[in-house]
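Below is one structure, written out as structure tokens, with a few remarks after it.
Note that one protein chain of the assembly has been removed; the remaining protein chains are unaltered in position.
Chain IDs A, B and C follow the sequence of writing; residue 1 opens each chain.
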Amino acid sequence: MINDVTIVLGGQAGQGIQTIEFILARVLKRSGYHVFSTKEYMSRIRGGQNTITLRAADRPVSALTRHIDILLPLDPGILEHVADRMTVDTVILGDAEALSLDRAVLDAPISRIAREAGGKIYESTAAVGVLAGILEADQTILRDYLRVYFRGKKPKVIDQNCAAADLGYAAGRKLCEDGSLSYSIARDEKTADRILVNGAEAVALGAIAGGCNFISSYPMSPSTGVLTFLASHDDTFDIVAEQAEDEIAAVNMAVAAWYAGARAMATTSGGGLALMGEGISLAGVLETPLVIHLAQRPGPGTGLPTRTEQGDLELALYAGHGEFPRVIYAPGTIEEAFLLSARAFNTAARCQVPVFVLTDQYTMDTYYDIPEFELEAISVEKHIVETNAGYQRYRLTEDGVSPRGVPGYGSGLIAADSDEHDEDGHITESMTVRNAQVDKRLGKMELIMKDPVPPVLTGPEDFRVLLVGWGSTCQPIREGLERSGRTDTAHLHFPQVYPLPHQAQGYLEQAEKVIVVENNATAQFGKLLILHGGREPDGAILKYDGLPFTVEELADAITEID
Amino acid sequence: MINDVTIVLGGQAGQGIQTIEFILARVLKRSGYHVFSTKEYMSRIRGGQNTITLRAADRPVSALTRHIDILLPLDPGILEHVADRMTVDTVILGDAEALSLDRAVLDAPISRIAREAGGKIYESTAAVGVLAGILEADQTILRDYLRVYFRGKKPKVIDQNCAAADLGYAAGRKLCEDGSLSYSIARDEKTADRILVNGAEAVALGAIAGGCNFISSYPMSPSTGVLTFLASHDDTFDIVAEQAEDEIAAVNMAVAAWYAGARAMATTSGGGLALMGEGISLAGVLETPLVIHLAQRPGPGTGLPTRTEQGDLELALYAGHGEFPRVIYAPGTIEEAFLLSARAFNTAARCQVPVFVLTDQYTMDTYYDIPEFELEAISVEKHIVETNAGYQRYRLTEDGVSPRGVPGYGSGLIAADSDEHDEDGHITESMTVRNAQVDKRLGKMELIMKDPVPPVLTGPEDFRVLLVGWGSTCQPIREGLERSGRTDTAHLHFPQVYPLPHQAQGYLEQAEKVIVVENNATAQFGKLLILHGGREPDGAILKYDGLPFTVEELADAITEID
Amino acid sequence: MEKNRFDMGDIDIAWCPGCGNFRILQTVQETLEKMGKAPEEVVFVSGIGQAAKTPHYMKSHFFNGLHGRALPAATAIKAANPGLTVIAESGDGDMYGEGGNHLIHTMRRNPNITNIVHNNMVYGLTKGQASPTSRLGMVTPVQVHGVFEEPFNPMAMAIAMNASFVARAFSGHPEQTGEIIRQAIEHKGYALVDVFQPCVSFNKMNTLKWFADNTWYVDGSYNPTDRAEAFKTVTAEGKFALGVLYVNERRIPFEENLPAYKRSNTPLYMRSPDREKLAELIATRK
Partner (left out) sequence: MEKNRFDMGDIDIAWCPGCGNFRILQTVQETLEKMGKAPEEVVFVSGIGQAAKTPHYMKSHFFNGLHGRALPAATAIKAANPGLTVIAESGDGDMYGEGGNHLIHTMRRNPNITNIVHNNMVYGLTKGQASPTSRLGMVTPVQVHGVFEEPFNPMAMAIAMNASFVARAFSGHPEQTGEIIRQAIEHKGYALVDVFQPCVSFNKMNTLKWFADNTWYVDGSYNPTDRAEAFKTVTAEGKFALGVLYVNERRIPFEENLPAYKRSNTPLYMRSPDREKLAELIATRK
């Protein structure tokens, strides 16, 4: 009995695999299954080969698996595309005739069903039906959800969709009853109350929870989802959402919006961030808060626009000229994406520094069911003061943070100056003042270090080998480690990568062997460990072909560590 | 007998201290003295307080001294400005009456002399005369040089300048004969053949020697001197010199110019470089050569536009998204500025990577007499091939370098693609090709490492303490170390900071104590040593107030090391 | 004379004696005073350059940001708090050179801000290189053979962009300049005021006298709402037209298009996210 099924939907861009996945994932979850879904796609609008990997399981699953139990290719080209993920057990499901493969295909007459239901446009729904049937999802839930999903369409269209789903469901059940297939995933009634949110939504929702009311950004894959999400809820949450003319405008708007009292964010990818350096440095000298969401993709240059990588940690770490503090979060789970995005706004406001939320394409496009977010845990910390006449924007204080006023709140005047300035915010060429202001700015690092997001240890406390990861490698490493069966190995995940949280020290010292696991070619976090953790990694598991790690390849690599 | 005199000229912007210095330095050199000169100035066109420090000595001098032997203030405000550089021995020279200071002033009736010679406009020349007289420069050389300097002016004006100089000279001599002053610097006849070139000129001349024939840049202090120098010689050397609309245009022009066969450079400062990151990454993925001259100034933001700092090493090191190799040179002497700028073009062409020449305001504005540059030592290595029909721009080769063709030379077609590409330069989404191209690009690091500019050791070979510096700290550390009188301490200067030359290893291992000396607040090169040299510095001498190190403060700091 | 509320008193100003910037500074201060504005309601936004130092010499809020980036900053400030009077003031190099893309798109966006450009036809602070508005033939340390690139015509460009208020003034005429700036500030939407300003240190070609000799004012008979006429006026050979040259009153300011201000004009700093709605939204993901 298989209680963890990996389904891969493959097709050309525009063939509708996303519709299948969208409906199926929700119906499966509501039916009591835990689901996980992610996608990989080419940088084109039509054609090519794209796939979605969907897992359905009896327990929470949250990482990409390499192997395929069921492959539903809408295009014959998909088989070559996923060749290295297929095993002898992989079932290829589909219209045997239409696909005309030289491999055995388990016939699911999707096009015939669609025709019967009313036409070719019902093929996606028919496919959903077949898969729902195979996995024995709740048919009422399926029907109900289709009515919700297609609300707004003509009644006839809705009915025909339901018919296609029913016919598909029956066909799917038949395949199982035939004995061609057999899955029986135990149900968990708690899934009904769990939510399905992908990384992009989690970042955007976290931002809203953290008080974000301003987003200025320029579209760039894979970061655009955060912009579109906030834009599409601008009237509900009174968010100013503006598509800037370029990334430079985006970051300068965000910095100035904070100056005027907004809580602003810019979302971008590596190439865009490379244009924002001066604006980030501006936030550094102005001591305005700033939140930047950086969804990484493979570079250099345009690279692989729709793929994933963790190649821009060092860019985030050193972007901008001159010296000033910053904070970098790197969520490894959907919950962390939500919480750290909210926290980013508070940290930025409290310390008056740029705060990065570092994600990647894999995070953006991945979801799995998780408990509903707890909003009570999150407060919006404004850290704004009402000013009076003598207000000094850059007053020297113990911890380096000068109380922040905003124009119009109180009788003080708010100066923001990108030159070196005195406490009043006016240009200075005094070397004494310069030294004092540099010390003040850099001194805030201490404040930041006091309140880090600690790293998360999974696995045995008495580990000998320590796998170290950050950001999106979190879940694949966790499951890979579990599968490897190693008892001498633990996993330390860093949701905050900079400054390196002091809690890391003990773990790093305990480890006989530290192995960094990164989705890049040069082990950038490994270098950060050397610099700020005082520990040179003993090895690295790296991947930089544009794809995320799979559970299997990590399990293999972890097993091989000696 | 003092054979090393430090003269400080101080005045408001526009008061003409630069004219005095320009003429005086040349006349002193031609008279057989070794000279050194540097300036510090405010970010304004008129007013404020600026100073020039000029040393005249019997041996080559090449670093800034803190103490002042003779101060010539054209404005009373200068005294406060240089208060911490004055000693009891400092002679204040000038129009006692006009200055009306509450300190003793050695009366040099500059304004009266100027009036006598013909008017107020001769004050600068009168001052030159006085100082030349005090130092007993060759009066014929002075007269001859004035005629050269003022050529093009009306004969009467030239004559009156000469008269002012003569009167000043006599007044200067008189001060010495009075016994008020006494310097007697031994002459070195070899100075006549030595040249006076500041850092900006040295970089520009080196670029020309290295075959630079294209510069696209946007004005930004302190980097503009390189642009204006190349622009003003564009017709002599057939250089395309274009003021771009912004730094992004500048870097994209430079990259594309290399693509088309030019040897191009962009000159900028930190804020400009922060805008060029994407273009640098472009060069990384296109594998075009690229030369960037980065003249550092204090940040973050606008910071102190006309001051000096070494705060952008990490920016140069990590600018641009994604992962690709690069090279960073950091000249510490005028000779190195010339040689490394030339070499940058050859390294870029040979390895097809971005090469940085890292300087700073202090380097740009400093000069001292040096032997004439040896052009024979420099060749222009083009590394261009004639292409044929099957030409592949990104052919996989042993060392990662694909022979570079340019459009129009041969029958091949030259593809340059910022997406991940195959050997033909066309967009790919193949993971295998991606891996091969990443490995190819990063593999070039090995080639680069083979031929580094080795670090330069000064001081005892059996050192216990090692002072480590890079770029413009070179000369002040050398002289500071000498003055400290320490025999257990040597100085290791890095003209190439990245990749860290392998020759450093032995020195770093030998040192009981490594102390980095840097003109920044966070010891950026120290971090580079940890990462790439495997050696954590044991201490740091840092300065970040916008001024360069002086010999004295370094001598003091070096003496205090235990 | 009563002390102007925007006056900083006795401060060190980093401009050269005789620079046109002084006059512009004073004119702006007097205009704001006359309009009854208080320093606490005005935010000056600038980039980097000599002109960009202006906010430091003005008693008001200010945001002295990056070279070329005053307009996105000003737009954001206005969008974060529409109750503020936002004036983006900087130099010709800043606004028309480095910041050119923002100029285009700010005109499209049409925030209710005033954009004053000190147009001295040169890069002052960086010591005399050509700016986009430098005239043909001007020799500089970089343009050693003289400027040959077509001088940027901000008036023509703004009219082509259908900017909602386009005017030109001359620092030598403080009275008229004050009046133009007043109209610009009162205008609802983006207002460009290009102010000719002599740079006595680096521009020996376009002096106070040159500007006086090479300008003329449109008069009462001029119809600034006629776009084609306005374009003709600003592209005509010969002297430069001064005055309010083009106005399009039909365009809606940026902030008024923002859903965040559909219900109220409360500045963003006073707002907090609606927790209930957020919980509802999250619940839809079940």
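Observations, loosely collected:
Note that in this section a contact is a pair of C-beta atoms (placed from the backbone, for glycine too) under 8 Å apart; a residue touches a chain by one contact, two chains touch by 3 or more.
Keep in mind that what you see is a predicted model, and the values were worked out from it rather than measured.
Considering the whole complex, the residue from C:Lys34, C:Lys209, C:Lys232 or C:Lys277 that touches the absent chain is C:Lys232. Here the missing chain is touched by one residue of B:Ile78, B:Ala256 or B:Ile477, and it is B:Ala256. Of the candidate positions B:Phe150, B:Phe214 or B:Tyr507, contact with the hidden chain is made by B:Phe214.
Of the candidate positions A:Gly10, A:Gly48 or A:Pro331, contact with the hidden chain is made by A:Gly48.
Of B:Leu93, B:Leu205, B:Leu340 or B:Ala504, it is B:Leu205 that touches the chain left out of the display.
Touching the omitted chain from chain A are residues 14, 42-48, 218-221, 224, 227-228, 231-232, 234-235, 241, 243, 245-246, 271, 301-302, 305. In the full complex, the hidden chain is touched by chain B at residues 30, 192-197, 201, 205, 208-209, 211-214, 216, 233-240, 242, 244-246, 248-250, 252-257, 259-264, 278-279, 282, 286, 372-373, 375, 380, 382, 384, 406-409, 411, 413-419, 425-427.
Contact between chain C and the absent chain runs through residues 96-101, 104-105, 107-110, 132, 145, 148-153, 156-157, 159-162, 227-228, 231-232, 235, 251-252, 254, 257, 259.
As a working rule, only the chains that are shown with their structure count from here on.
The centroid of the Cα atoms in chain A and the matching centroid in chain C are 41 Å apart. For the pair chain A and chain B, the distance between mean C-alpha positions equals 45 Å. One simple way to say how far apart two chains are is to compare their mean CA positions; for chain B and chain C this gives 37 Å. For chain B, the set of residues that touch two or more other chains comprises 42-43, 48, 271, 301-302, 305. Residue positions of chain C touching 2 or more other chains: 14, 48, 64, 66.
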